[in-house]
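Note that one protein chain of the assembly has been removed; the remaining protein chains are unaltered in position.
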Amino acid sequence: MARNLVAAGHAVAVYDLVEDLVAACAAAGAASAESARAAVSDAEVVISMLPASRHVRGLYLEDGLLAVIDPSATVVDCSTIAPATAREVAGRARERGIDMLDAPVSGGTAGAENGTLTFMVGGEGAVLDRVRPLLEHMGVNIFHAGGPGAGQTAKVCNNMLLAAQMAATAEALALGAAGGLDPGTLSAIMQRSSGGNWPLNVYNPWPGVMEGVPASRGYTGGFLVDLMIKDLELALDAATESGTPVAMGSLARNLYRLHRQVNEAGELDFSSIQLLVDPAAGGKPGAQDPGCKWRCSERV
Amino acid sequence: MARNLVAAGHAVAVYDLVEDLVAACAAAGAASAESARAAVSDAEVVISMLPASRHVRGLYLEDGLLAVIDPSATVVDCSTIAPATAREVAGRARERGIDMLDAPVSGGTAGAENGTLTFMVGGEGAVLDRVRPLLEHMGVNIFHAGGPGAGQTAKVCNNMLLAAQMAATAEALALGAAGGLDPGTLSAIMQRSSGGNWPLNVYNPWPGVMEGVPASRGYTGGFLVDLMIKDLELALDAATESGTPVAMGSLARNLYRLHRQVNEAGELDFSSIQLLVDPAAGGKPGAQDPGCKWRCSERV
Amino acid sequence: MARNLVAAGHAVAVYDLVEDLVAACAAAGAASAESARAAVSDAEVVISMLPASRHVRGLYLEDGLLAVIDPSATVVDCSTIAPATAREVAGRARERGIDMLDAPVSGGTAGAENGTLTFMVGGEGAVLDRVRPLLEHMGVNIFHAGGPGAGQTAKVCNNMLLAAQMAATAEALALGAAGGLDPGTLSAIMQRSSGGNWPLNVYNPWPGVMEGVPASRGYTGGFLVDLMIKDLELALDAATESGTPVAMGSLARNLYRLHRQVNEAGELDFSSIQLLVDPAAGGKPGAQDPGCKWRCSERV
Partner (left out) sequence: MARNLVAAGHAVAVYDLVEDLVAACAAAGAASAESARAAVSDAEVVISMLPASRHVRGLYLEDGLLAVIDPSATVVDCSTIAPATAREVAGRARERGIDMLDAPVSGGTAGAENGTLTFMVGGEGAVLDRVRPLLEHMGVNIFHAGGPGAGQTAKVCNNMLLAAQMAATAEALALGAAGGLDPGTLSAIMQRSSGGNWPLNVYNPWPGVMEGVPASRGYTGGFLVDLMIKDLELALDAATESGTPVAMGSLARNLYRLHRQVNEAGELDFSSIQLLVDPAAGGKPGAQDPGCKWRCSERV
């Protein structure tokens, strides 16, 4: 993301706990900052991306970064965090006169490198309009979801739906394969029917159906099961807050937990849920002859 | 379907238990037959569409229709039935030298009228090629799913996935609305993100988001909850036969049963599952203020 | 069961496809019959126990056993089958003047040997009263569930509840263990609290908590996962027939399917669902250190 901003001619100061990442950006023409505080001083726009709610609250509130950001600056936090935390931090920024947007992304590392990310933005529309040109160097879809926190809410809703439809797609493919259908043929049919969805379009979970997706390279790369579970936690915490019934989303979360645990799959791509539903998915298409033999190698 | 065949210049003989339907076809230029037997005698191609497995077995086997069909004819059964029944009847047809395809459709009454149905076909490819020109007068997507019964398997897999992703979409919209998002805005975002799916593209379940869909006319018309539950039974029976875990599909079925029962919704469109997940969906977008008040009007 | 009847002084003629079983009964004093027909001729009471609905229909209707049973005899079918089949066969018996009861049992092989089975009986109360002394030689609880088929309905309801509460108990124990509790201590607490249930009383699923149960001998013996899945099919078919929402029961079934598939657990006792929920259950109590390492030993 930083490299795309540099390439577009912007002056970018970068800070990260991982020095190699800073060095890589510096090599691309960014200035390397000694600290987060150093990076944001004098910045017109501050862009952050952190792992979880506690880091965002820690950095901006507890570590006091808000205090050193110029009130005329705009803060764009691209972390995926709890909507409530996003609202809280944006509110505290507002008290200091700083405009802050929550702008979680989707599109993965490939999207970040190619500048094809999707941004789901919460905050004032006028503020978004001001930084939109900047975001357009990093992404192709810039959605204004609503007020503060709305970007996070949109992201967690989307990812809860994604988890559910990936699991449901895996079940449909397993059911078809068990009935003798070729998973590729069934995928092609459902893709153009009412079962059509994003996984069938670009991220088929059955090995070998689609080239270049994690399912066709042993479920490596992609979006990890551990990260999907983390996103589902945000979604289901939001559901707890509002009391919304999300039975399908909750079941998807538990299937992912079962998958992580039984198949030690935390670091596989999330489309590997296919292996929970049908361990034979690694075998020859259409066969229930397991290509993968799951064994209890040792029992105390 | 018959009218589209007539319009394409084919000679069509029609029979149905409902005389008005026969009359409507006759008015369009079809010949009206006195019985199923009369309709199929001398036919080169026999096309049937019946409510359930027992009717297909009843008509072709028990009532002996196979015995009066010319062995050189091709039978295309467009009913949605159990894959096992489709295989059984096709096998009995084969014994008499008759080629039979299972060819369930999707696309609803609108698709039937406009000739834009999707056909999912099971049986020999060569037989399908022979009748394909005929099917193309009635539909735009003609998929060859595999051998006998494969059309039915593809259909039930697709509809199980559809039920699950409709319910999951309803949950995501409810969660977003509870978090203050406008359902239309959230739909637009998810549609172009990894949550994208057929319901968001053409069949949005939230009232008012999309024009011309059941959700925007009180969930009337469309594909009834009762019919979705029937299709889910076929899918889950197939899962029982093969022992395939289909937790998401099973939960979707039970949510539909709850919806039918608690909301007396059997004759509403299946996208009305939105009302189970969020009874406020009928109200103003983004509000939890219930537009629909569910009441126990009387308790013994 | 036959041996207990013999021991009580009754004249018993026995037939089974497995000759060793017949021989074992003969050694205990029963007469061995050459066929089912031979066994039932002249019998005052006919007692049968078969694997599934199709065998019961096959034996009594298709093979015509009803035709050779004396109309004054009483038939007691102890198979666990579909309520609808039980009603059908009992109705056909009635046409021949024969009183027939459905009387599925619970209590396992130990209950059969010790004469401590539970009978859930469907049919007329007066008929049950007539054979009750006989049943009391084989079991201790003889319940009159209602009219024909009611014994089967009671059995499938009970077993659906059992499957659900075994799975829920396994989850509660896993959650407690993950939180540092000793599963034995937690079991003792819940057993005497509102979480109390049959599994906690006599069939604890966590290894080592209770002596003499399958969980404490590697989940061998007991009631197999495959058989629980079969019973759940009967329950869920009944739910389909009546349209009853059984979301918990359906989820339990799918967890058992996942367990069978991922852990190759079809022939383990059904309390082994604990291993799906917490593969560490085999390890030291309270630890998440897996005692059992599940591995994909081979992937194509």
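Letters are used for the chains, namely A, B and C, taken in the order the chains are written, and counting of residues starts over at 1 for each.
Simple rule for what comes next: a residue touches a chain if its C-beta (ideal position, glycine included) is under 8 Å from a C-beta of that chain, and two chains touch if they have at least 3 such contacts.
These figures come from a predicted structure and were not determined experimentally.
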{"item": "Among C:38, C:68, C:127 or C:188, the residue in touch with the chain that has been omitted", "value": "C:188"}
{"item": "Full-complex contact with the absent chain, from C:32, C:79 or C:153", "value": "C:153"}
{"item": "Candidate in contact with the missing chain, chosen from A:228, A:255 or A:275", "value": "A:255"}
{"item": "Option from C:48, C:169, C:204 or C:272 whose C-beta touches the chain left out", "value": "C:169"}
{"item": "Positions on chain B contacted by the hidden chain, ascending", "value": "218, 247, 251, 258, 261-264, 276-279, 282-284, 291-300"}
{"item": "Contact footprint on chain A, counting only the chain that is left out", "value": "229, 233, 236, 240, 243-247, 250-251, 253-255, 257-258, 260-261"}
{"item": "Residue numbers in chain C that touch the chain omitted from display", "value": "83, 106, 118, 120, 141, 143-147, 149-150, 153-154, 156-162, 164-165, 167-169, 171-176, 178-182, 185-186, 188-190, 192-198, 201, 203, 235, 238-239, 242-249, 251-252, 255, 276-278, 288"}
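Following the convention adopted for this analysis, only the chains that are shown with their structure count from here on.
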{"item": "Far-end chain from chain C, centres as C-alpha averages", "value": "A"}
{"item": "Most centrally placed chain, judged by C-alpha centres", "value": "B"}
{"item": "Geometric centre distance via CA averages, chain B-chain A, whole Å", "value": "35"}
{"item": "Distance from the mean Cα position of chain C to that of chain A, given in whole angstrom", "value": "47"}
{"item": "Chain B, residues touching no fewer than two other chains", "value": "243-247, 251, 255"}
